[in-house]
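Note that one protein chain of the assembly has been removed; the remaining protein chains are unaltered in position.
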Amino acid sequence: MKGMTIIVKTIARLISGLILLFGIYIVLHGHLTPGGGFAGGVIIAGCFIFLFLAYGSEETKNEVSKWRASLCESFGLLLFWYLAMLGIFAGTQFFLNIINKGNPFHLFSAGIIPLCNIGIGIEVGGGLFAIFIILATLKMEEKK
Amino acid sequence: MQNIPLFVTIPLCAAFLMPILGRFFKNIPDILANSTNLILFFLSLVNIGLPLTVYKVGGWGAIGGIPIGIYMVLDGFSILMLLIINLIAFLVTIYSVKYMEKFTDKTKFYTLFLLMIAGMNGVVLSGDMFNLFIFLEIASIASYTLVAFGTEAEELEAAFKYQVMGSVASGMILLGIAILYSYVGTLNMADAARIIAISGSNKLILFVSSLFLMGFGLKAAIMPFHAWLPDAHPSAPAPISAILSGVLIKVIGVYALVRILFNIIGLTVTFSYILMILAAISMIAGVLLALGQWDLKRLLAYCSISQIGYIILGIGLGTPLGILGGLFHLFNHSVFKSLLFLNSGSIDYSVGTRDLQKMGGLSEKMPITGNTSLIASMSIAGIPPFSGFWSKLIIILACIQTRHFIFAFIAVLDSILTLVLFLKVQRYAFWGKPMINIDKIKEVPKFMSIPMIILAVLCCVMGLLLLPQVRLLVLDPAVEVLKNGLEYSKLVLGG
Partner (left out) sequence: MIYLLSILLFAIGLYGVLVKRNLIKIIIGLSIMEYATFLFFALVGYKKEGVAPIISKGFEEVVFVDPLPQALVLTGIVIGLSTTALLVSIAVRIYEKYKTFDIRKIKKLKG
């Protein structure tokens, strides 16, 4: 699919960093304010989709993007799996909150919950971007 | 005790690792999937005979007697279902090492397959209603994708139909859980059972039960809700058809329905009669529709509908003998229906067709497939001493014991019609004159024939599960759980 005009491309370059920053803010403050892993992950995916839509599929490298998004997805899931299994590896219950819980209402508190949110954020961002690339660049077979 | 969450986390870990590793090494998906299923099978064998164990996820215990965390409960019924799931999954994974060479992407196949196994294990082990729904959705979505795996025109159409109907059923199940939550105030199964027992049943519980019957009935392919099965099961690749028809419709359909109806809401006489009437309709209509089919896998799919009718008839009777017959038939049907679907896959692999009118005389060129198919057909038709005979006998005796003579007559009639059906399959596929040129047909490779031989041996010896010593170990704990339906909540909350 083709890209858009030069105005859209310039604005996309300027704004996409802010969108990514906002998404990371929502992921990191998941235990203090509403949001958390899934909502932040959707916004992170939105940043990449915005860039993809503005520049069109002929200028971006599709195969590499698809592989990298899939890798992000698997990595986020494995991080979440590792955090859940920390309980069993340390000898106690599954999914137990075993990292030091600091003072409430601070950024670095509540045990494994912020780390789980980071894992989910990476996973959802990668997953939604991969779905978008595959659906947008599907090549229709021309049968005569 | 610690091995309860391992049933869900080990296949999930393998499924997450598979896309990364499968890209770099060519043999890793096969080895990883087979070793994962072998570990799961051994874990399920180790768990036989344990008493009721409650695992509190995250360490959140009960506060003031009210459970606030997610519980995973392992009781007799769960142990039986875990054994069935992991045994069939292991044998099917060995079979698909060779069979899936014809398709394009084995890595994605194994990823989806392991996700489905993780979802089914989770359904069986959950002690919480919403957790049951989550794992049910994981297993269902993985199965929708696996049905469409070959991406031919017919397979995509079947997958779309299956997915739309399955999603409507999931929506109804979720609505039922929401209404039940608004009435009871908790999602934990044992706590909900305790509160319903105190408050008594009223019209709201009846409405919720009918929503669950519609939702889980569609997942289990009981008769008015069966329309997706004859399209979806033939379109899937043969190992997936074996898992879908042999395990999935029982775990997310029969197991979940029985768990909610017996242990939480309590079986009333009305519902018992509803289940038995639906079962009778399934039995007769399934086998009559199967008699007219010429496509081998479609015939086997219609036969599945009729055998699920047997299981629901046995369990819906509500007496201990009936429940024993129903659960034993569940185990038997997994074994011989998976074997029949694997046989049809072998015929497809060697001959290249599924149409019964284009085969014939295969038994001399493919001896292993022919003989195992003969054993499975005799078992499903109910010929002694194979395993199917014993379970059907117990169901018929249970019907007579409670003086439901019409249902016993329908069960016997259905058994005779199933025998006719499978004589037709054997005559057109394996005996008789060959309709096409069969000189170049060989037997299937060893990886595909070893699971079939193991399943055929199981068909022969599973009648021995009724001996008193062996039965106490495997079948009786499952019957106990369903017989004393409301004891479940006392045991879980007390422990």
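A and B are the chain letters, set down in written order, and residue numbers restart from 1 in every chain.
Just so it is clear, contacts are C-beta pairs under 8 Å (C-beta built on N, C-alpha and C of every residue); 3 or more make two chains touch, one makes a residue touch a chain.
This one's a predicted model, so the numbers in the text were calculated from it and none came from an experiment.
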Please pick, from B:259, B:298, B:365 or B:392, the residue that touches the omitted chain in the full complex.
-> B:298
Which is it among B:38, B:156 or B:321 that touches the chain not included here?
-> B:156
Sole touch to the unshown chain from B:3, B:47, B:145 or B:353: residue B:145
Touching residues on chain B - with respect to the absent chain | 130, 134, 137, 141, 144-145, 148, 151-154, 156-160, 163-164, 167-168, 171, 174-175, 178, 181-182, 187, 230-231, 235, 292-293, 298
Logged for chain A, residues touching the omitted partner chain are 32-34, 38, 104-105, 131, 134-135, 138, 140-141
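Rule of thumb we're sticking to: only the chains that are shown with their structure count from here on.
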When the C-alpha atoms of chain A and chain B are each averaged to a single point, how far apart are the two points in Å?
-> 36
Chain A residues within the chain B interface of the complex = 67, 70-71, 74, 77-78, 81, 84-85, 87-88, 92-97
Contact residues on chain B for chain A in the complex?
-> 2, 5-6, 9, 12-13, 16-17, 19-20, 23, 55-59
